[in-house]
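Contents: one structure, followed by commentary.
Missing here is one protein chain; the remaining ones are kept as they sit in the complex.
== chain A ==
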Amino acid sequence: MTATLPDRPAIVHDRVATLAAATAVVRGNWGGAYTVPATGLYPHQWSWDSAFIAIGLRHLSPRRAQLELDSLLSSQWADGRLPQIVYDARRDDDYAPSAAFWGSADLPGSPPVPTTGLIQPPVHAWAVWLVHAHEPAESARRGFLERAYPRLVAWHRYLRERRAAQDGLAAVVHPWESGTDNSPLWDDALARVPGTPRAPIERPDLQHADASERPSNKEYGKYFWLAERYRDHGCSDADPDHPFVVNDPTTNALWARAELALADIAEALGRDGAAHRAEAARIVAAMEALWDADLEVYVALDRRTGELVRKATVGGLMALLLPADVLPPGRADALLRTAQGPRFLDVDGAAPQFMAPSYDATAPDLDPALYWRGPAWFNMMWLLLEGLRTHGLDARAEKYVDPMVEAAVREGFPEYVNPWTGDGHGTRSFSWTAALTVDLLSRTVFPEAPAGPEENERA
């Protein structure tokens, strides 16, 4: 039997109380210039986390949301990269690999603050645009777009010039760069990565989450080995024998979406956005190399073997964030079929279903409680709902909001949940879970009145 959503999901949570609880988490995780993803497990600034956090934070404080992104953009390297982690040097014993492991200060072009050399998916330009559009007057008063735009352009240039090969797609050189660390997409490529780093493997993460809900030590050995390799080659992206180079569908779809946002930003600044729209179209065209016509989903491509990794993950649906006229003919319908089919939003055994699993629900190796190998993540579900809305399925998207935020608040804003049972896993009081809850509720339950003329005059 296949589960379907009821027409009117039971609302068992109090939306006002949920918004209050989510607000408290987002405010509580604020560290002075940015929001930590979680005070224990993730005590520094993470790149794509900050983007999702800012999307929620804009409803609580447009200024603080801008500051969140300003902080991240200020950690940009001279080559344009936005680092995966910006370290809080006061807490360098709380997370591994640490700032000392990377030693970014010794690398040319690194910023004044300690960071990793790796990156994360480029959702930032879109976040900047959403933060700006929520409160244009406050954005204009602070010169937010003027400051962000050249940095975002440089970031996308880094992806194009340093991470894209002839195929025109941005590659990740470490599973951490995908944001989906232990996704089944990386298994084959990781199989040829040695699990023997020189430095001892430290796992402070296991003080904050159960080992069964975290990547294994075997995986961590490979993660550390790859990080050492990348670091020891100066984070230069010029290592011809780096063993892990994979075109990630999530990274590339978000890159294309972010180019459209960059076009909006350029036009808001009185510039021509056409080049950014053309770039979005170019990325979408290049993504044809990742299209799996049988699975009807975008998959990964291992550049070292030239092989497609034919596994359906929720990230493979993210091209839904692009309007139909940017996608190849019929592609949106195909993606919507997959999204709403038995692999993701119509899975067997979940009634009513409230979130999509991170990995194909029909795959025999799915694990509903292990990180990116099956559990549902709030950022991915938020993106998927945006994708449904992009293609006119607003009512369909709206049906998920209440059950999704109900699970978030019931489980204490967990890092991820079992999409069948709703049980929370990983750390709790996780910032993007709370921030995206704020966003969903603020937009659908407490839509804000447009700014009055008095407030506009203040700008």
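The rule we apply is simple: contacts are C-beta pairs under 8 Å (C-beta built on N, C-alpha and C of every residue); 3 or more make two chains touch, one makes a residue touch a chain; residues count from 1.
Note that contacts and distances are computed from a predicted model.
One chain of the assembly is not displayed; among "nitrile hydratase", "Sugar phosphate isomerase/epimerase", "Peptide/nickel transport system substrate-binding protein" or "Methionine synthase", its UniProt protein name is "Sugar phosphate isomerase/epimerase". On the side of chain A, touch with the chain left out of the figure occurs at residues 19-20, 23-24, 27-28, 30, 32, 59-64, 135, 448-449, 452, 454-455, 457-458.
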